[in-house]
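The complex appears here without one of its protein chains, the remainder shown in place.
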Amino acid sequence: MVYIRSFASDNHAGIHPEVLKAIERANVGDAIAYGGDVYSERAKRLFQEHFGDDCEVYFVFNGTGANITGLKAVTQSYHAVICAETAHIHSDECGAAENVIGCKLLTVPSADGKITVDQVQGFLHDIGNAHHSQPKVISISQVTEYGTVYRPEEIQALADFAHANGLYLYMDGSRLANAAASLGVEFREITTDVGVDVLSFGGTKNGLMVGEAVIFLNKALGQDFPFIHKQSLQLASKMRFIAAQFEALLTDRLWYRNACHANRMAKLLADELEKIPAVQITQKVEANAVFAIIPPPIVTKLQEKYLISLWSEARSEVRLMASFNTEDRDIHQLVDDLRSAINATHI
Amino acid sequence: MVYIRSFASDNHAGIHPEVLKAIERANVGDAIAYGGDVYSERAKRLFQEHFGDDCEVYFVFNGTGANITGLKAVTQSYHAVICAETAHIHSDECGAAENVIGCKLLTVPSADGKITVDQVQGFLHDIGNAHHSQPKVISISQVTEYGTVYRPEEIQALADFAHANGLYLYMDGSRLANAAASLGVEFREITTDVGVDVLSFGGTKNGLMVGEAVIFLNKALGQDFPFIHKQSLQLASKMRFIAAQFEALLTDRLWYRNACHANRMAKLLADELEKIPAVQITQKVEANAVFAIIPPPIVTKLQEKYLISLWSEARSEVRLMASFNTEDRDIHQLVDDLRSAINATHI
Amino acid sequence: MVYIRSFASDNHAGIHPEVLKAIERANVGDAIAYGGDVYSERAKRLFQEHFGDDCEVYFVFNGTGANITGLKAVTQSYHAVICAETAHIHSDECGAAENVIGCKLLTVPSADGKITVDQVQGFLHDIGNAHHSQPKVISISQVTEYGTVYRPEEIQALADFAHANGLYLYMDGSRLANAAASLGVEFREITTDVGVDVLSFGGTKNGLMVGEAVIFLNKALGQDFPFIHKQSLQLASKMRFIAAQFEALLTDRLWYRNACHANRMAKLLADELEKIPAVQITQKVEANAVFAIIPPPIVTKLQEKYLISLWSEARSEVRLMASFNTEDRDIHQLVDDLRSAINATHI
Partner (left out) sequence: MVYIRSFASDNHAGIHPEVLKAIERANVGDAIAYGGDVYSERAKRLFQEHFGDDCEVYFVFNGTGANITGLKAVTQSYHAVICAETAHIHSDECGAAENVIGCKLLTVPSADGKITVDQVQGFLHDIGNAHHSQPKVISISQVTEYGTVYRPEEIQALADFAHANGLYLYMDGSRLANAAASLGVEFREITTDVGVDVLSFGGTKNGLMVGEAVIFLNKALGQDFPFIHKQSLQLASKMRFIAAQFEALLTDRLWYRNACHANRMAKLLADELEKIPAVQITQKVEANAVFAIIPPPIVTKLQEKYLISLWSEARSEVRLMASFNTEDRDIHQLVDDLRSAINATHI
């Protein structure tokens, strides 16, 4: 087995040792399937400590599953979800929103992955007109797909606007921990307290083997979720092993330690890359991603040794992701190799 | 944590130690996500050794996910799937076939969980008539939901009939290992060799933490599966950990050891129950399930100590499942407790 | 153009002259599209006179469109609709319920096309269990697909049962006029007054060129119907011409005259057939259909001259339909030809 160091995605990392230990500990005796076990009960309780006693928590398998089931719970067939054109639900889920939910996505252009109230406003002029899909949800990603982080007041503004217009605010929080760590806030300061109605909470990219959560902060919206959960292929039979992972993640602030570390690695990488004239960082580095334009031959050279993926082939822009398991020496080695490649190609 | 012994389902058991070990061993370094890893490659190769070099193998999260994606790959919107009225896809997946695939299920009554060519025949008179959903797939469960096992020739007959009429034969093999162990055959003798086109292969109920496989024995049918895989929320990012579990299951015939053991436990239980006049076994015990009518007060009494679920409340019929982790003493204890309950209630 | 007399379906008849006249009269000047015209307003008012001021009325193109949009308005993805196995929505709409609504149909066997409370009862034991589609609607056809007619008290019993269990009662009334004429009642006595929540009201089979109505007797259920109407491809642009047809149908009781006539023709046919020993009538003749077993060679002979369709090839059972345009002499000629065919074949 060749050891690979990947900067291509934070889901290339493995299982955090504390999470794996939790799986092992949960592997004793029989347990009721489908969530009727004590691990699920405890993990949900931990979530409620973070997000408020009044939320409903469900565990699913993956990020696409979390987004699709979470949005399906709050949309009818004639509803539309407004999101950034960069949103994972639009760009990276193979049409699941349209096919499995059956609703329309209305996209707004976004240079940094965020959307604003002004952009959403334009979609509301056809409310009530039966010829048009009816906007019902604003969906934002926290961290965004460009590695940027919404400030609490930005979220509050979108939530206020949504609620004033009969819409809901959905948050794709596959990297919510990285956002919270970046802002130095608790989860609820960027979710419950600022008006998020439904949230997907990422586990896999922050050290879990498999598992995400769908959290209804507006509890009433989740009342029929158990049926959607099952119907949409996201109800695990041996649920205790997903729950146990989340229990580990929310114990001793492992979520925070992992996210802080990944963020710090990205910052270190960005700091080093900024010193290299041939490289141009293209987005604010606020979480665990560094977007940078690197000359094509250099990218090619680095890909001989590292997993690195192009975000935009046209711009030769890469997305470099740090994970909980990225080490300082990995960053330094990558930067060294980058410098060598530049020198060798006389750029 | 109270130790619970469950006879309610084979997914109440935990992770088999060899499977857990495999997860631990796979937890080293980074790996390409979504199946581009060596564990996936190796596991698929092992499947091909069992099912033939020419099959395509994909890993999904759960049984419902396997069935729905497998069937979605071979149906158009106007197609129907013929299955027993007891079929899991009809009775226990909260309408996923209709909602996520969008096709009709045509059900046939079944006393033992099996369906026959004669029963299917009746649905074919409207082939070509645009007013009717067009039967395209016969779906059978092996082991059936009643714990019975199709003989190879029964499967072959259905496959021959299907193919002669332009249909496919799909097998829900969530307990395929129990069937193979029961019949004393290799997997391919009840799948590839007898005309099954698409198969879901169960892992979770035979010792995995999470993971099922969709196998296209008719390879051409799977050519667009990667898109359905992703779109239907069943593509794991850290796929290596599902693959590694299957690698363990197919190594040293763990699948067989687990299945044989569970089957033997069910047989032992059935043998003991047959000695008790107040209990009536209702189905042939061919795999790891025992269906039995037990007087209501006795069931209630047992449920104080064991997880036992009623299959039919009206008939007071229970389904008692054995798992890879069921022990002889569990069976004897259950039978003892059953006898005591009967004596105490003077039945 | 050869003149064909059809007994195969009541939609083989053309447009009733009064209806055609109404189309012609509406063809003056411009009119707002999509239902914002005075014809639509007037026609809806006429419906409200029949069904109550508090109903909502929408016009659609065809019976399948009416059923699917009407049911889509009252179901979520995880809901099931309970209906007879003979129901048009199950047998004759090419899986539209499953594909366009995305919900499950749960069928009950029926010898006469009707369903009873007892049959529905069996589906309710899994209410609240996320593994099962949740029954939400009981759907009945009035007239049934076997030409039988529900008595008001039978409908009331189903409605009471539905409402007591949180379900709705839907009525496929593609031949509602025939039922009302048969029972000698006003529409509301077999709909609004006995608890029907949503109704499709047939026009095409009773003399219209094209047009059916979806009527929400439980008005709240229709509040988002305009979006479903449009999205499900059933919103006509030149709506005035559908509305004008309904206006004609509800003027001077044309609906009643047409339905009475068709019913009387069926009765006449049945009376004549009963005199012929080789023919066996198989269902009560309560509306405009006669179901009869006629020896295969006789059917073949008749089909040389008439459009006659086999309901069951296995039983050599035909469904003979009368329409508003069937004449006494047509019936007598058919019976004469039938007798001649029998004599010629020595049956």
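Order of writing sets the labels: A, B and C. Residues in every chain begin at 1.
Keep in mind that, in the parts below, a residue touches a chain if its C-beta (ideal position, glycine included) is under 8 Å from a C-beta of that chain, and two chains touch if they have at least 3 such contacts.
For clarity, every value in this text was computed on a predicted model and none was experimentally measured.
Taking the complete complex into account, C:R5 is the one of C:R5, C:R188 or C:K284 that touches the chain left out. The residue from C:A96, C:I138 or C:L250 that touches the chain not shown here is C:A96.
Listed here are the chain C residues that touch the chain not shown: 1, 3-6, 8-9, 11-15, 20, 23-24, 26-33, 38, 61-65, 68-69, 93-96, 99-100, 204-205, 209-210, 227, 230-238, 240-242, 307, 323, 325. Residues of chain A in contact with the chain left out of this view: 77-80, 91-95, 97-99, 102-105, 125, 130-133, 313.
The chain not shown here touches chain B at positions 34, 72, 76-78, 102, 130-131, 134, 224, 226-231, 235.
Everything that follows uses one rule, which is that only the chains that are shown with their structure count from here on.
Put simply, the C-alpha centre of chain B and that of chain C have 42 angstrom between them. In this assembly, the C-alpha centroid of chain A lies 51 Å from the C-alpha centroid of chain C. Taking the mean of the C-alpha atoms as each chain's centre, chain A and chain B sit 33 Å apart. Multi-chain contact residues of chain C (touching two or more other chains) are listed as 77-78, 102, 130-131.
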